[in-house]
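With one protein chain withheld, the remaining protein chains of the complex are depicted in position.
Chain IDs A, B and C follow the sequence of writing; residue 1 opens each chain.
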Amino acid sequence: MTNLAVDICGLRMKNPTMLASGVLDETGKSMLMVAKAGAGAIVTKSIGKEPRVGHSGPTIVELPQALLNAMGLPNPGIEAYAAEIAEARAGEIPIIGSVFGGSEEEIAELAKAMQGVGVAAVELNLSCPHAKGYGAEIGSTPEMVEAICRSVKETVTIPVFAKLTPNTSSIASLAKAAEKGGADAVVAINTLKGMVISPEAKMPVLGNRYGGLSGPAIRPIGVRCVYEIYEAVNIPVIGVGGISTGREAVEYIMAGARAVQIGTAIWREGPEVFSKICREIMDFMDEYGYSKVSEMTGVAHHGRT
Amino acid sequence: MTNLAVDICGLRMKNPTMLASGVLDETGKSMLMVAKAGAGAIVTKSIGKEPRVGHSGPTIVELPQALLNAMGLPNPGIEAYAAEIAEARAGEIPIIGSVFGGSEEEIAELAKAMQGVGVAAVELNLSCPHAKGYGAEIGSTPEMVEAICRSVKETVTIPVFAKLTPNTSSIASLAKAAEKGGADAVVAINTLKGMVISPEAKMPVLGNRYGGLSGPAIRPIGVRCVYEIYEAVNIPVIGVGGISTGREAVEYIMAGARAVQIGTAIWREGPEVFSKICREIMDFMDEYGYSKVSEMTGVAHHGRT
Amino acid sequence: MVGLRIFTVSDHRNETPTIKSMRFKETLIAAPGQFVMVWVPGVDEFPMSVSYAGDRCGITYQIIGEGTKALAMKKPGDKIGMRGPYGRGFSLQGKKLLFVGGGAGMAPLAPLVEMASIKGAAVDLVLGARTREEMLFESRAAVAGARMHLSTDDGSIGFKGLATELAQIVVSKHSFDHMYACGPEKMLVKLLTISTEKGIPMQASLERVMKCGIGICDSCAIDGKHVCRDGPVFNDGDLRKFAELGKSKLDAAGRKIPV
Partner (left out) sequence: MVGLRIFTVSDHRNETPTIKSMRFKETLIAAPGQFVMVWVPGVDEFPMSVSYAGDRCGITYQIIGEGTKALAMKKPGDKIGMRGPYGRGFSLQGKKLLFVGGGAGMAPLAPLVEMASIKGAAVDLVLGARTREEMLFESRAAVAGARMHLSTDDGSIGFKGLATELAQIVVSKHSFDHMYACGPEKMLVKLLTISTEKGIPMQASLERVMKCGIGICDSCAIDGKHVCRDGPVFNDGDLRKFAELGKSKLDAAGRKIPV
């Protein structure tokens, strides 16, 4: 019997797909809706201490195979957001709380608050490419990644996932640093820093000028990152970036991912993309004789490592 | 009168488009053909000291908006290649010799040989993401970039272009290092390191596993890099990555590029893409009232820097 | 770029002292009720209903804040960006139709009134405004053949009172088989009660903060649905299920605030 269930650091997921942070996860009811649409777990929007309105518009540019976004980490602040998480937990799938902050202490504090609200794990956004003083700006050196992971691990008892940036010369070094700092898993990748200029307007389109590139265009970069990380660390890897079919999810899994996250695919396909991807993974496993998802994890390294 | 001519470090180009290194430039006759098709200048394939057959196949994966390649820097070696350059020079547009090597000395020696063959400028490939010991492996820290540029500048009298990798947390730092080392211009970007896995074959598709992503998918990353570099250095920037229309060339120019290079667009559009792009740039300039290309360079920074 | 297109202002005129229409040289195919994200370069981007679809497309907007103020400065020949059209517009059903438009809410309704008339439906329009000169698209609807019912808060023309009060009166006198509405959410809530009481199916266009316009950012969420993708037009079945309708919405930071 083909079985899609996976276990990541004790989180039991009925299938290996998670909602990626920042997409349809500002409200409890939307997260519930995505849970009903078939996701195996939900990562919340990245939440900070205080409410933030984010960047001015445009916050999104649509491209043929990608989105460029500079939302700017809008969020109602951890206090107000607690009610949304409480609502989302009715969905009976694991809720992973994503947090961002400007310092070790702030991130640790937020992680603790998340734990208080009852999330199953916390994901540290060390990788948003377009918010000054947050995200990738504090997650771009192994030293910072290690220090932040360590602080958080000293503060919470739930599993800690470190979400890493691909805007680096060595994501494997960042992953090793996360592992050393005690992270229970790494998530790769966040968006790639990009820009679109309107020649007619003579200026960058995004209100913030710079944004993060997501969607099918970045998938080869995400797969490569997961492949590199898998060879560098022993903790689980969660793959994300441009997945919109079961085959593409399997690509990440074979590169080394235990589970995958899906964001931008919702743009073209709606939340139904989760059940579609799960069905496609199942079909692939049936055809190629896999009975458990974990049998596929990392097989693309076979005979190499 | 709308005029497409540009001048880069003394190289007079009839239009701002150059053939990017590694595409249709292994033979003199192909370079001549591209010159006839309308390119303003030609960058040669990256040439090393000895002949190299490159990686085993597959060397290319076609994606909807990108190519992933791992040619592996195949080339006949500088000695044999001299004849091809001699042939290409009949095209009466500037030929820029691209070189790669494993050390400062080797690169400087190759640059000197290129100068001997009569190229108008030399481009240093400090950025190929898929050849062990070359390219990005030696061009990923500012220290190395500076040292290599300095060695080359001490060795040749023709202009030196440093081609940089986007697989870094700060391409602006690499550009500053190139400027400090004496480079006359920087070229950005080379390909992004990526991987495609075939789930059915359970392995990476490329013979070399890792490859470089090029084409429309990477354009927002290239534009961002040029924009960042333009704010960081005073030497000219040459933009490359995913350009296949005049509008997209203008995007790079407004981000700060004095000229652009075109590679992957030839895949879908053939070498005729050069004259098409030039016509489209001309149309844009006519409509928006620009008479010289240089009037557009960097205008997307207006009111920012 | 798939989404964003540059449009050239062809003309720009005052519809009322606070509402302007901007038309463009370019064509935009859109169904009544669909919207675009309007980019005023260097300022902001915000959602606007397509008030004129097809050739010489256009939008009609109320000057509210920074974005619409900057839009109001644009002259013929100037360029702005728009992406879309997005969302699900109105679906034209029935033969005896009641339209209720409050304030700038007439923007998405006007092209639907025209379409309904062309298709031969009988159209009654309850048009509400603060005062006489703020009445939007009154003549446009009249020219299209709608039977007009005007209301103003100050009684400067027509019925003195709320559009919903006038709608209640109209509904009690005539029979309708479909209602279409756009305007303040309190108005929509009352119309929904009328729809329920009288058993008249209703469609209404909602507004929420919209950042992406394409169903991914959650800023326009209402009870797990998304105004940008599932709406902006919802039918009475959906509307009745929305616990947040007329009560709460999200602000730009995602905080729940009263409507």
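Everything that follows uses one rule, which is that a residue touches a chain if its C-beta (ideal position, glycine included) is under 8 Å from a C-beta of that chain, and two chains touch if they have at least 3 such contacts.
Note that the coordinates shown come from a computational prediction; the quantities given were computed from them, not determined experimentally.
Though it is not drawn, the left-out chain touches B in the full complex. Residue in contact with the omitted chain (choice from B:G10, B:G57 or B:G133): B:G57. In the complete complex, the hidden chain is touched by one of B:N75, B:S127, B:S140 or B:N167, namely B:N75. Counting the whole complex, the residues of chain B in touch with the unshown chain are 22-27, 29-30, 32-33, 45, 51-54, 56-64, 67, 69, 71, 74-77, 80-81, 196, 198, 200-201, 203, 205, 207, 263-264, 266-267, 270.
Here is the rule we use: only the chains that are shown with their structure count from here on.
The chain with its CA mean position farthest from that of chain A is C. In this view the innermost chain, defined by its CA centroid being closest to the centroid of all protein CA atoms, is A.
Between the Cα centres of chain B and chain C there is a gap of 50 Å.
Separating the centre of chain A from that of chain B, both taken as means of CA atoms, is a distance of 33 Å. Mean C-alpha positions place chain A and chain C at a centre distance of 37 Å.
Not a single residue position of chain C touches two or more of the other chains. Counting partner chains per residue, chain A has residues 61, 63-64, 196, 200, 203 touching two or more of them.
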